[in-house]
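A single protein chain has been omitted from the complex, and every remaining protein chain is retained in its original position.
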Amino acid sequence: MAKEMILVVDDEAIVRESIKDWLIQSGYQVLTAENGEEALEMIKKQDFRVMVLDIRLPGESGINVLAKAKTINPKLKSIIITAYPTEDTLIEAKKHGAIDYLIKPVIPEDLEKLIQDTVNSIDDGVATEKERIEKAPSPITKLYSITSSGVKSLIEGLIREREVIGVKSKQGKFIFDKLNSYDELILDYDITLLPPSKFLFPAKETLLKFNVESGPKFQVVNDAKPRALVGVHPDDINAIALLDDVFIKINPDPNYITRRQNTLIIGVNCLHPASESFAPSMGTNTADSGYDLLLTDIGIGFMAAVGTKTGAELLNKYANPREVTGEEIARQKEVRDEAVTKYQRSLNVPKERLLKLLQDNYENPFWEFRAKSCLSCGSCVMVCPTCFCFDVQDEMALNLIEGERYRNWDGCVLVDFAKVASGENFRHTKGSRFRHRILRKGKYILEKYGRAGCVGCGRCATACLAKIASPVEAFNAIAESERVKEEADRIIIEAESKHNIYLPHLALLVNVQDLGAKEKVFDFKFVDGRALGHKPGQFVEVSIPGIGESPISISSSPTRGEEFQLAVRNVGSVTNALHKLKEGQVVGIRGPFGKGFPIDQLKGKDILFIAGGIGLFPLRSLIQYVLDKRENFGRIIILLGARSPSERMFTSELEQWNRNPSVEYMETVEKGDEKWTGNVGVVTALIPKVRVDIKNTVAVIVGPPIMYRFVINELKKIGLADEHIVLSLERRMKCGVGKCGHCQINGVYVCQDGPVFTLEQLRGLREAVL
Amino acid sequence: MKTSKINVHYITRVEGHGDIVLNAVDGEIEELKWKVIEAPRFFEAMLRGRNYNDVPIIASRICGICSIAHTIASVKAVEAAFGINPTEQTLTLRKLLHNAEYLESHVLHTLFLAAPDYLGVSSVFPLVETHKDIVVMALRLKRLAYNMAEIIAGRKTHPLGCVVGGFSMTPDINALKDIKQRLEAARGDLEIIVKLFKTLEILSFERETEYIALKDSREYALVNGDIGSTDSQTLPVSSYLGVTNEFCVPWSTAKYTKHKRDSYMVGALSRFNLNHAQLLPQAKNAAVELGLIAPNYNPYMITVAQLVETIHVIEDSINIIKHLESTGLKEETPVVKVKAGRGVGAVEAPRGLLIHDYTFNDKGILTAANCIIPTNQNHNNIQKDMEALVPGILDQTEDEIRRKLEMLVRSYDPCISCSTHLLKISFTNKK
Partner (left out) sequence: MKPRVAFFDFASCEGCQLEALNLDAGELLDLIAAVDIVNFREAMSESSDTYDIAFIEGSVTRESDIARLEKIRQRAKILIALGACATIGGVNCLKNHMPMEEALKIVYGEDAKNYDTIPTKPIDEVVHVDYYVRGCPPPTSEMLKVVKAILLGKKPEIPNYPVCVECKWSGNVCAFERAMTCLGPVSRAGCGAICVTKGRNCWGCRGLVDEPNVDSEKEILQKHGITLEQALQKFQIYSTGGEKK
């Protein structure tokens, strides 16, 4: 392999030469420059991987060189060395993309390791490049120095102002709990049993209260108590940053947001990590933002990094801060570097390689093997700071009039997590659940949110009785590498005051009709007169307070007026209750959710509709739409399959479609009866009977899972491309807004990225199993 | 020719299953039996071979109503076998926990099980219409007892916190302060209940028998003491076998006991007769108000004695909590060192004297067990009471006779399912 090229820039010859010698011995190619102008000229001519740069240069300053070098060679990575660390220069250097800084005299081994890590982390284009989230302006970070009595009065001041949750001891372990006095607080600890995020996203919380006395009424419940979390380690700070993205950026979660906005975060750098922790491997043993204050115990006092205006105010009010000295900055670096050496676990590969590693090892027998002793006990996910799946349930009071809808922590490793009402479990082996969790931690979350899904805190490895939960062990066990650098950018966005995502709208049942032995169609309209405004293919969550909520596809087209239709089969508690409703009664409706059918993609095309059984229910919405806007589309071919003539539904509408001269209509039943004169057989058998122009046709299919396999087979036989085959998938859906986790297929959420998918999209999702 | 035929199958409003059978023709009693037909439960067979940690957990399941009494007797027996002396705090908390059970058990019996008879109804449910305040009050007192037990031991039915050597959890003193306030409020409730009971016509019948209960020189014995009797000197608990003398009868799955006479009684009336002088003043006053004067030989007055004891435990609990407020509560971790040995633990369960007797090997595994259940000791007395009562009421209607017999059994507050299982076991080297 070619030797990496390093550029060393320093005005002192002895520094230049000694570093150069050391690096050459370590196997690098090294060139030197004695001032900024020379360095820039060399960078123009050579492709250096890494630059080691002194801040204090004659002529062009180190910072300017840094900035200019970036424009010449954006891929060049720089390491600053300096004898005079000041806070300002460090911030500037960071702003211009310096990797790290070292204080002179530089210890050669440290430099070498830093270069080694930096070289390994270079993006060579193999990793999937995910769209970067727009960077917010650099967070405020200013450093001050305070004494330990300053810390004490800060905490005591906070206790007077608000509820303070700090680290305390419990039965020989540590927990976050309410502080009654400063003396209870422990700032030097290894790990807590549960993460501090449990105060932002508690194990159980009420979302809504409801009353059904004269029709359902819902009332929002929120906790706006002012709090402060004290003693939060950087890994947990990073985890909270992820939760902020999850709960705030898309579909803002009102309960989380209220708590978050009312909670201060006072972090503390970890000096004695837990034995299972591998935070440095995940880049989470430090935090540049995401806190109001971040304290470091440097022995001779504390350093306080300010992250927000509120943090600065608190510091001024209680802690008597003063400007930091160079000695203190050096001491802080020493302390933190020493802490890094105390970690006992680490990734054997750069974390950037994880994405590809996990992707390429989906079928690795390691997953089943490792999960053999898994108890599916949930300990790993319940103690995890980056886990956020939850379940939602209704509980009625004994008087059957009032009750509440609450949520509690759930986990993908639990057996019934992916089970639907009809009894099918989409992740029913221990190995598949284990794999899913590890892939979430190392891949899916990173791809979806741009942040690490695991902060390496080590809680799961500690909690797991079978000793199989540690992600770093799993990652290492599989081991390849690619480094994707994700930049932390977090600022709490002012959540727009939209409608609370968990609060149902009231809808009046206008009409009910039987469709089949277990099926009915319901006509609803919103009590406040608004239109649903849905796209064909979307679904709603129907609420019967006290019983629960159920996802139901919308069966009518948005072109058909204010009322919308839901065709429902009676399979579970909610649909059972729905079937008992009479006209004039009221239910709750949330939504519409999900991606509908790709209308734009269908414009001008021939559409081949294929529906099996109650797959007709969602497909009908699109068929109606297309018929209402007939001129926008080409041929319309409808193929329907039912089990028997008595199980055909919407029969008069089917008649209309059949008689419509601009529709090519074919139907079949699997088993006929004495009166049936039509086709007998599976719907797949109808496909060869139609002649389609495969370049201009899109097939839209909805039916039971077994049907998909055969239909897709036939369509591939006639040469239809993957991106021209559209399907709608079923999974267990609870929240409908991409948070509770139950509808996941690998890294996508069916309720957000689906339920409509093209076959091309599904090819990358192994759990879709088609 | 007057025939009285009474067959009460599975008498109601008692814990467990028992039958009353009476056959009389022309004033001649052909058959009169208190039959215990509860399913035998084989508890000591179940305790054999278990680790000492599991023993109180299993023993607690002997009874759902007096699970606290069984748990305490059980841990005391283990501690006696291992030579462990619990701390002052543990002893105090056990007393408080035990009081909670008394409060719940006595309220349940006096108001839900016994009172309906006197108020002319067949259960507490109609009382919701006619005596709603009393029902609400009874539920409130039960809830108070329940919460008290929860705070001390985690749960009332089959408590968790009471373990060999001490407690596995430390109660929150602020929660106990709260309980104290509720106990103080309960005084008013008890006054109303006493007033109610004064209006009831307690049936009168007397048969003097031997009365046995724990005796403690320091206080009204509920958790600690030696075996006291109206017929003999006080004996140490370890010599209980000479007092109980269990024997079988063919019509009963429960065994009978006898000491100085044909039978003896345990329970509230026995405790009252032996230890009334040690009742707290408020309880003593209530006894006088209710016409309960020692010695009393009327089994129907057991219910009244329970009411007096309820007042006593409320006052006692208030005093205990005040004491704990001044000493504070410390987190204490039980320390247990296992050794071979035999130990006997005795408490006064709400229904009477309860004894657990265990033998362990040097690994802490139980090799032998014997338990004497309160109701066990009363079956014989009930039989003798019936034999003395019936001749004098044979001229009354069948309904009246049945009612009096049922109420007699009920007043003993029997706990029948606990009583049908235990016997001395000899280790037969089977394993």
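Quick notes
Per-chain residue numbering starts at 1, and chain names A and B are given in the order in which the chains are listed.
FYI, a residue touches a chain if its C-beta (ideal position, glycine included) is under 8 Å from a C-beta of that chain, and two chains touch if they have at least 3 such contacts.
Because the structure is a prediction, the values reported are computed rather than measured.
Considering the whole complex, the residue from B:123, B:327 or B:397 that touches the absent chain is B:123. Here the missing chain is touched by one residue of B:103, B:135 or B:372, and it is B:135.
Here the missing chain is touched by one residue of A:573, A:601, A:646 or A:713, and it is A:573. Along chain B, the points of touch with the absent chain fall at residues 10, 12-16, 39-42, 44-46, 49-51, 54, 57-58, 61-65, 67, 112-113, 116, 122-125, 128, 135-136, 139-140, 142-143, 146, 153-158, 160-161, 163, 167-169, 248, 250, 253, 417-418, 421-423, 425, 428, 430. On the side of chain A, the interface with the absent chain consists of residues 170-173, 175, 193-194, 198, 203-204, 372-379, 382-383, 393, 395-400, 408-409, 411, 414-416, 430, 463, 465-466, 546-548, 572-574, 576-577, 580, using the contact rule stated above.
By our rule, only the chains that are shown with their structure count from here on.
Once the centre of each chain is set as its mean CA position, chain A and chain B turn out to be 59 Å apart.
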